[in-house]
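One protein chain omitted, others in place.
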Amino acid sequence: MTNILNEIGIENYIFLSVILFCIGVFGVLYRRNAIIVFMSIEIMLNAVNLLFVAFSTYHQDAQGQVFVFFSMAVAAAEVAVGLAILVSIFRNLGSIDINNLKNLKG
Amino acid sequence: MNVSVLLIILLVGAFATYFAGDKLASKVALLFSLVAFGLSIALLNSYNAGENISFFKYWINKPAIAYSLTADGLSLIMLLLTTALTPLIIYSSFENEYKNAKSFYALILFMSFAMTGTFLASDGLLYYIFWELSLIPIYFIALIWGNGDVEERKKAVVKFFIYTLAGSLFMLIAFVYLYQKAGSFLIADLYNVKLSRVEQFWIFWAFFLAYAIKIPIIPFHTWQAKVYQKAPTVGTMLLSGIMLKMGLYSVLRWQIPVTPIASKTYLPILIGFGIAGVIYGSIVALRQKDLKKLLAYSSLAHVGLIAAGCYTLNIDGLRGAVLQMLAHGFVVVGLFFAAEIIFRRYETRTIADMGGIRSQAPKFASLFMILVLASVALPTTFNFIGEFTVLYSLSQINIWFALLGGTTIILGAYYMLKMYQQVMLGETNARVFADVSFHETLVLVIIIAVIFIFGLYPRPINNLITPALDQILRTLFRIQ
Amino acid sequence: MIHIPDFAHASTIQIVFCVLAFITVITAFLAIFSRNPIHSALYLVICFFTIAGHYLLLNAQFLAIVHIIVYSGAIMILFLFTLMLMNLNKQNEVHKPRITRLGAIVSFCLICIVLILVFINSKPIEGEYIATGEDYQSIKVLGHVLLNEYMVPFEFASILLLVAMIGVVLLSKKEKTEK
């Protein structure tokens, strides 16, 4: 059994995940809709997960994948809690435009 | 038995007072403070008998901090001052009603604990901890139980707190630097660490800032008058009677021996600071309208002279300074108590509202007069011995120092007698002034007795402190 | 040293990778840019599927399945439910001011350039990709690792999920402020 990376190369995974990550960052900065912001965060998480798996293969080690599991668990929890917060914000403010959330202004 | 027992007693006392409830608090606090006083007498005895009363235990390994308490003559005498004044101060407040008395008295004992620790600690960081710890209770005492407008009080007290804290921070920096050099916070190691001139310069002024604010030496005194005025009298007594002496003690214990070259170099400047304080404080005191503020400025003047004595770096100056510290501690407590006695009856501290008390309260007038005379250092009072010795040591350095410092004799008499005249003398006051009660008399009589006993026979104190001061000077001049 | 795929002589795997990668990036972009949040969510689902494809490509079958279950199956459904709950599909999002968008684009470019340059210049240790032939990512092995070495974090993860669950229930419950 050959290593799949012989065919594709670890760099390409790196680039892919970098691009995905940057798209996530861009989404967070660009959009005002909190749900889309959340989705962008998910994209960033996935970019990292992808890199984990790629390196797990590279090192032929299961530990990378184990971390992906944990990361998924955290992501799931985060999304659940985050969306719940969003729902309650929506209930209170009638909008989820992040520009309206300026209570942190000093 | 060693000195840490004393600390434990005071700390336990603080808790016990808190849990005793508002009604019993003052009595429990008095009991514990008296026990502490008795204990410190016992410690003195065992020290005189040559027993080892120090305590040493490593506390934190890295950085190396030891729970190290050492008592020599100097520490012991300051200890005695603290433990003797604490019951007196507590007892003096017996006729006052305080809200939440349990916290009040617990804080007093806690403060006493912290100050005792400061006088005993021989590890730099431990000392620093006690030093800062003593600030917390007085902050609350002044803030919560103080008098006058709340906003102004808050302003004054917060200023005091932050100001002294900021000063101490420089001391902490100095300690950290010393630790880098010496690898230990223990005082003996700090004494032995080799420092260059420039290093000594920085460390010296860092220490100076902390102590100058605490003592206070002008121009770092601006917190003092307001806080004295706003704090409850008990707080003022604690501040002026004991806490100021922490700064002076620290000058002798920490600043001078650690930075000998700098101390010798800046000797004239520092004496100048002290004497400027004497003159400035006396002159400002002349025109104060508030009795407590006047006493605050008089305290500034006296403390300036003590500081000048500390910085003379000769045995007379040091001994005089210590004697004067003790004398000033008692007298200033007495004077503030006299102000409190008037306040209890007239509800005012404005001098202009007083006058004509003497014909109504002859007993109080006599006791107050004696305190005033002690404060102006009449011979046979304890203050005279201190003042004379300090002035003598100043004259050894330069006769002009003695002359300028000696203006305290004239100006002190001027503002104190002027105050006494405006407060006590004149046509009988229209308002009734009940003469001093038993409690009040007892407090004043104890203070006066101390003033006269040691004013006539200071030898026990001399014998106790002289070896310790000699040791400091030997360290200072690096004589083995 | 960048490994440029030789498209003329590309192997099947390489083609599959390129296609998958292309879809991933495009759908990610679309997810961000589409006006309608429902569309965004659907694009994102596709994106996640392609990522699962990458996992499969890397021989991590279990992970791919879990990924599909968790992300596409749970998280995205949650998103869709929320969107429908809020009835946001019609909501027209007001565009951000130009300066904000400019800032977003600048930072996007910046982070892209920085990261890519860093990775390019980081001079990875050149070497043969090892293939020990050992089984390291079957369910059996993973389960072993997960429940031996990482047992405590595993349990903590479960607690985390439990706590999240409770928290969500509490958060989304209607507050009884009217009393």
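To keep things simple, chains are lettered A, B and C as they appear, and every chain counts its residues starting from 1.
Here is the rule we go by: a residue touches a chain if its C-beta (ideal position, glycine included) is under 8 Å from a C-beta of that chain, and two chains touch if they have at least 3 such contacts.
Everything below uses one rule, namely that contacts and distances are computed from a predicted model.
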| item | value |
| --- | --- |
| Per UniProt record, name of the chain withheld from view ["Electron transport complex subunit RsxE", "NADH dehydrogenase subunit L", "Monovalent cation/H+ antiporter subunit D family protein" or "Extracellular solute-binding protein"] | "NADH dehydrogenase subunit L" |
| Visible chains in contact with the missing one | A, B, C |
| Chain not shown: contacting residue from B:E97, B:E151 or B:E427 | B:E427 |
| Residue of B:P219, B:P268 or B:P467 in touch with the missing chain, whole complex considered | B:P219 |
| Missing-chain contacts mapped onto subunit B | 159, 162-163, 218-219, 221-223, 225, 280, 283-288, 314-316, 319, 356, 358-359, 366, 373, 378-380, 385, 388-389, 391-392, 395-396, 399, 402-403, 406-407, 409-410, 413-414, 417-418, 421, 424-428, 456-459, 462, 466 |
| Footprint left on subunit C by the chain that the document does not show | 96, 100, 103-104, 107, 110-111, 114-115, 118, 121-122 |
| Where the unshown chain meets subunit A, residue by residue | 25, 28-29, 32, 98-99, 101-106 |
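In this text, only the chains that are shown with their structure count from here on.
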| item | value |
| --- | --- |
| Chain contact topology (line, ring, star, complete or other) | other |
| Mean-CA-position distance for subunit B and subunit A (Å) | 63 |
| Centroid spacing, where centroids are CA-atom means, of subunit B and subunit C in whole angstrom | 68 |
| Residues within subunit B bordering two or more other chains | none |
| Subunit C contact footprint on subunit A (complex, rising order) | 1-16, 18-27, 29-33, 35-36, 38-40, 42-43, 46, 49-50, 53-54, 56-58, 60-63, 65-66, 68-70, 72-81, 83-88, 90-91, 96-97, 99 |
| Contact footprint of subunit A on subunit C as seen in their complex | 2-3, 5, 11, 13-14, 17, 21, 24-25, 28-29, 31-32, 37, 40-41, 44, 47-48, 51, 54-55, 57-60, 62-63, 66-67, 70-71, 74-75, 78-79, 82-83, 85-86, 88, 91, 93-94, 96, 100-101, 103-105, 107-108, 111-112, 115-116, 119, 124, 129-134, 136-137, 141-142, 145-146, 149-150, 153-154, 157-158, 160-161, 163-165, 167-168, 171-172, 174 |
